[in-house]
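Every protein chain of the complex appears in place save one, which is left out.
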């Protein structure tokens, strides 16, 4: 019943997936939406699903869009050569085990079979209830080879026995089952609704890992805007799926119509 | 597992769908049921679904009916020519994302493939918690072309970034995906159980849009009756799916039997 | 995923289905279990389902049985000739709309296609919160013909606009869709856990309707036993699916093991 909609055909060379979804601190979502803007990524496909909430988003200009996951394409300059990137994000995450399993399996298998994808990184917030002064990065990966490879890059991170909820974990788990390397990059978050600082830490990590340059100039502005927006949201008790204007265009002030 | 039941075969010429379901203020349901009566529409098909609540309705004469969505056919006089209309409504809306997705996809694809439908309008109430003195109309559509086309008709409405819950939004979203134009027409509602005033506003809008004449004579009576019924319901704490006699015949005084 | 298990092959001639499930007052369940005993019916098939609760019943002798719906066969003496009867009941009812739709559709379609069934009666309790001094019978049927036919038999009953929850209503609704006559016979119940008096009223109704003789001798004993059992249950806060010894053999004192 999933409904995959190809929007633009692109020729890809072993692309890497960078993916994040709404979650704790919305860290993964902010990181990916920022990359979409900075890399001027273009949407090449959408995935609709019966497991996403039964509502549609409307833009200020009056256009309706079903909740979905989207695949974006960008080319990243990595010095001498460039790297094809598939950015993946969604409006929300399904609430049921069946929904999570089905959608995340579809995302990974489309990435591999349709886009010839060869590597997966997901972004998420991490909060174990302790102080986050150090803003550490935690990594969980498809296997020891990936952990070793990340350490070779002199990347600072820790691993821990834990449990990762939702798409950030399941997409890497499906990558493992389908035989491609992948890792879930988690930044310590304070748990506020929009933790752009944690997203920034993840972008710095992936920047080094991929060897691409990400312009961080707009990030501080984003931190300020998300802080302001988070305060406004708290006052109005708005639903979680709303997002700052600069992040998801046009869906900034959701009102629920029943 | 959906169960589509054709009742009467009709020859249709590019029909337009006008659809509404129980929801906030029951605005969409009232508008469609009123059209079914005024246009003397006849039921041509029913759609049963495993996702609708597991109960059946009984009439005073003792006949059992499964909960369903129904397709009605009517011909609207639009001056020089007439327009084929498919009215769609349901006894209730499914509670699960899977149910909403499956039923609404089926409604739109049947409308297009079986009835050769070419255009979709859904009706709903809109309540953003603010004063509704102006009784504004909000529109969300399949695309900018539809918004432009409505404006050309000198129809007064607004658009806003929001989120529409349930069938009223999803049916238009599926119309968009299947490539036919459509819009969700929302009237500001006070949120009472039966807001016939909001339904009237929607009918005035669609009357102009389709170019057909709707006799509004019985509407004031309906407003009074629904008001009375709503008060009675409130006293008896009756379930939401009950409806005034003049709207859905025979199912007026539901009692729950377990 | 449903799992139909044929136990014994029987040659049937236009059998009538008499069916009841656990529900308000357990009226339908008591009536059918009593008929199974009195008519010495034998189990000819079972229907397992992924939608029934994930537990199994154990008997005192230590045998495990999955929760199920069962089909029993009996021959009823109706004076000059005899009538083939299929008795249907279940250990419990599924909690989800999908489960109810799927199981009840399967019960009716197996009855028609496999057993050549021609008529359906379901039994249930009815409680509208008012006095039940009159212990009235309510009937909801597949159509006006059935109502008319019941009235010709001088059977005393009423009909009312209402809503019937669960299998008792859905089985008759599916019978209607599949084109065989059927009715849901409801007796006013006081809502206690086991209302054998209401079950007795239903048996008297169906006795006249089918023209068969039901020995009511054990019923008063049952009323006493169920009363005693209900009091014991209330004291021990036992789960709803438990049943008196004389009704479902061997599953009398359920203990939940997790």
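Residue numbering begins at 1 within each chain, and the chains themselves are lettered A, B and C in the order written.
Everything below uses one rule, namely that a contact is a pair of C-beta atoms (placed from the backbone, for glycine too) under 8 Å apart; a residue touches a chain by one contact, two chains touch by 3 or more.
Everything numeric here is computed off the predicted structure, so don't read it as measured data.
Counting contacts over the entire complex, the absent chain touches A, C.
Screening A:47, A:87, A:164 or A:214 against the full complex identifies A:164 as the residue touching the chain left out. Listed residues A:66, A:124, A:180 or A:196: the one in touch with the omitted chain is A:124. Touch with the chain that is not drawn comes from one residue among A:44, A:57, A:74 or A:173, which is A:173. Of the options C:56, C:156 or C:221, the residue whose C-beta touches the omitted chain is C:56.
Residues of chain A in contact with the chain left out of this view: 23-24, 94, 96-102, 124-128, 139-144, 147, 159-166, 168-170, 172-174, 176-177, 184, 186.
Contact between chain C and the unshown chain involves residues 1, 3, 5, 48-66, 94-95, 99, 239, 241, 250-258.
FYI, only the chains that are shown with their structure count from here on.
Among the chains in view, B has its Cα centre nearest the centre of the complete protein Cα set. Chain A and chain C, compared by their mean Cα positions, are separated by 53 Å. Shown for chain A are the residues in touch with two or more other chains, of which there are none.
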